[in-house]
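Apart from one protein chain that is not included, each protein chain of the complex appears where it belongs.
This part shows subunit A:
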Amino acid sequence: MTDRAGIYARIIELIQPLNSKSIVLTENTSFAGDLEMDSLTVMDLVASMEDEWDIVMPLNMLPDLETIGQVADAVMRLVTK
């Protein structure tokens, strides 16, 4: 599934095992503030997203991605490129 809704749904599934505080995940959930992910966990998630859609997420993209919705948009752009 490579439409925006499908990508978002799959990202939620990938994040769920890393959601140690079991918070409710939304488009506006932030990785640092809400999920409190450290950089190693983030890179682990990046690797699983890269495998899922066979994409490469460049390092310089990461500082601008604060929320799950922004990550879904970024994946969408990389998939349709």
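Please note the rule applied: contacts are C-beta pairs under 8 Å (C-beta built on N, C-alpha and C of every residue); 3 or more make two chains touch, one makes a residue touch a chain; residues count from 1.
Criterion: contacts and distances are computed from a predicted model.
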Omitted chain (choose from "Cell division ATP-binding protein FtsE", "Carbon-phosphorus lyase", "CopC domain-containing protein" or "Acyl-CoA synthetase") - UniProt protein name: "Acyl-CoA synthetase"
Hidden partner interface residues of subunit A, rising order: 30-33, 36-40, 42-44, 46-47, 50, 56, 58-60, 62-66, 71
